[in-house]
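One protein chain omitted, others in place.
By written order: A and B. Residues from 1 in each chain.
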Amino acid sequence: MFQNRLAVFGACIIGTLIFVAIFASYIAPFDPCEQSLEGGLTPPSKQHLLGQDGLGRDNLSRIIYGSRISIFVGISVIGISLLLGTLIGCIAGYNPGWIDELFMRIVDILLAFPGILLAIAMTAVLGPSLNNIVLALCITGWVGYARIVRGQILTVKEREYVVAARALGANPVRIITHHILPNILSPLIVEATFGIASVILAEASLSFLGLGTQPPTPSWGSMLNEGRQFLLVAPHMTTFPGLAIMIVVLGFNFLGDGLRDSLDVRKD
Amino acid sequence: MKDFIIKRMLLLFPVVFGVLTFVFLLIHLIPGDPVDLMLGENARAIDKEKLRESLRLDEPLAVQYMLFIKGAIKGDLGESLYNKKPVIHLILKRYPETIKLTIAAMVLALLISLPIGIYSAVKQYSFMDNCSMFFALLGVSMPNFWLGPLLMILFCVNLGWFPISGDEGLRSIVLPAITLGTAMSAILSRMVRSSMLEVINEEYIVTARAKGLSELRVIFRHALKNALVPVITVVGLQFGALLAGAIITETIFSWPGIGRLLIQAINTRDYPLVQGCVLAISISYVLINLITDIAYSYIDPRIKLR
Partner (left out) sequence: MACIKESRPTGNTIVIGLESSPTNLDPRYATDANSYRLAQLLYNTLIELDSRFHPVPNIIKRFANPNDTTYVFHLKEGIQFHDGKELTSKDVKYTFDCILNPAFKSPHFGAFEKIDSIVILDKYTVKFILKEPFAPFLINLAVIGIVPKDDMQKSEDSFNITPVGTGPFKLAEFLHDERIVLNANADYFDGRPKLERIIFKIIPDSTVRLLELNQGNVHLLQNDIPPDLFPFLEKKDSLKIVKRPGTTYSYIGFNLKDAILKDKRVREAIAYAIDRKAIIRYILKGLATPASGILSPYNWAYEENVNVFEYNKEKARNLLDQAGLIDTDGNGPQMRFELTFKTSTDQLRKRIAEIIQQQLKEVGIKISIKSYEWGTFYSDIKSGNFQLYTLSWVGITDPDVLYYIFHSSSIPPQGANRGRYINKRVNMLIEEGRITLDMNRRKNIYSEIQKILALDIPYVSLWYSTNVAVMNKSIHGYVVYPAGDFFSLKDVWIEND
């Protein structure tokens, strides 16, 4: 019961965020790009509830608009990675032999490869843009899911019910979708909920290296990174985007927990 | 088992070869010219040409690739374009620092996440469960580059417990390890918990309980062992992520590791050094992977090593 209420709560947070992201232009009290240089780094006030950034822009409005970027990056990267990773993980896990070897070697190569170099390469070749950030994060994003799916399939495949289904001549796609996937969903969901959070953070880390969203577009990650150098004089610049990130992560996790429980097929 | 290890060791070569080819292509195909970056703003064209020739950067890409692979096979990674030292020396000097940091972070993460994860699973939905999961969430939702300076302000500036930056003995590894390990321990706690929960509900645990085995015995002998399989996957994965991702932590804490070396090499297009760093990271990643796989089959004999 409690768990489901948390899930509802999580869903509410995410719902609110999506609402905020869609209607940002109606909710935000100011234009997120409107500068007033005299007001640089002013702490929270009545007019600017969350203070102003280095260029005197309204932090609250920037956080409201920033939800668009974070949610877009988080969901699209994880969505694509999850699909791709599950597909490849299934193919590899279910086809021992050279197919498995091939995919796992590709996975190894990508995992063994510093993601940062890829991100730099992508933005260098394709130019810095939101879509290229998503692309760069997807290239390495799927491998984690592929490995988990494969690892799980190796375990589940030997279980009695799968062995039985195979003995009965069920085709592999059916076995995977009906018997295996439902059984490996929970670790995937746990991983994906954290994944969305870590993608939002990864976007922020790209900002740390200067490869995030292009100014003046606000994203929580870039706001956090920009605020970092003012930690000693204007802590509000990091606190609020940091909290925004935390709340979103919390929401996704509550939801993930709830889903995990309701999807758990073996919970009798 | 022995055959398996030998086979996997042999597989190391194609993976490393793949990585090397990939990195060679990437680093050479992205825009940016090491000679420009080396000589700086005021250089003249003739200097650049001369330098390019002497560094053999004027050769066709295929020739450079052959030279590079040939050298790599002989164990010669060339010398850094910048400070003219053999790449292998630079790596041997810097990599241990990163490994030290990574292991510290990993140990810390395991020390935190195993007890928390197990406890939370056993006492599901208890107050402590909710609390620890909440802190796990805080951990994972704090970016390194924010957490690091906050820890510094708290523990170094206000409390004076640890040095702020650099590697000056055991005390200086604490904060970077916490910074690097926090997100990891959060991920692992969650993984341990959810994996334990899954296992706890399986028939054999129910059976074990029904047989009247003590709760501790059920948890540690039966549940934990099986719950560790997915956890180990994540540990293996995260270890690689830690190795490659120490860049930010190393930058913030001025830790002289390979992450910083790599990022500088990329920024300056120091081709041999980039290739060398990636090679070192990839070899260790593959080795960790191998260990993970062995641990896999050790814990869950149903998985056959091929």
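One rule holds in what follows: contacts are C-beta pairs under 8 Å (C-beta built on N, C-alpha and C of every residue); 3 or more make two chains touch, one makes a residue touch a chain.
Treat the numbers as computed from the prediction; the structure is a model and nothing was measured.
*Asks:* Out of B:Leu114, B:Ile164 or B:Ile299, which is the one that touches the chain we can't see?
*Replies:* Reading the full complex, the residue touching the unseen chain is B:Ile164.
*Asks:* Any idea which of A:Gly79, A:Pro128 or A:Pro182 touches the chain not displayed?
*Replies:* A:Pro128
*Asks:* Have a look at B:Phe4, B:Tyr65, B:Tyr82 or B:Tyr298 and name the one touching the chain we're not showing.
*Replies:* In the complete complex, the chain left out is touched by residue B:Tyr82.
*Asks:* Per the definition of touch given earlier, which of B:Val15, B:Ile91, B:Ala105 or B:Met152 contacts the omitted chain?
*Replies:* Among B:Val15, B:Ile91, B:Ala105 or B:Met152, only B:Met152 touches the chain that is not shown.
*Asks:* Write the list of subunit A residues that the hidden chain touches.
*Replies:* These residues touch the chain not displayed: 33, 35, 37-38, 40-41, 54-55, 120, 123-124, 127-128, 209-211, 214-216, 225-226, 228-234.
*Asks:* Which positions on subunit B touch the chain that was left off?
*Replies:* These residues touch the chain not displayed: 30-33, 36-48, 50-51, 54-55, 82-85, 90, 94, 149, 152-153, 156-160, 163-167, 251-254, 256, 260-261, 264, 266-269.
The rule we apply is simple: only the chains that are shown with their structure count from here on.
*Asks:* For subunit A and subunit B, let me know how many angstrom lie between their CA-based centres, rounded off.
*Replies:* Chain centres of subunit A and subunit B, defined by C-alpha means, are spaced 20 Å apart.
*Asks:* Can you list the residues on subunit A that touch subunit B in the complex?
*Replies:* 2-3, 96, 101, 105-106, 108-109, 111-118, 120-121, 124-125, 144, 147-148, 151-152, 154-155, 158, 186-187, 190-191, 194, 197-198, 201, 204-205, 208-209, 221, 224-225, 228, 231-232, 238, 242, 245-246, 248-250, 253, 260, 264, 266-267
*Asks:* Please give the residue numbers of subunit B that touch subunit A in the complex, ascending.
*Replies:* 11, 14-16, 18-19, 22-23, 26-27, 29-32, 125, 133, 137-138, 140-146, 149-150, 153, 183, 186-187, 190-191, 194-195, 198, 201-202, 229-230, 233-234, 237, 240, 244-245, 247-248, 262-263, 266, 274, 277-278, 281-283, 285-286, 289, 296, 300, 302-303, 306
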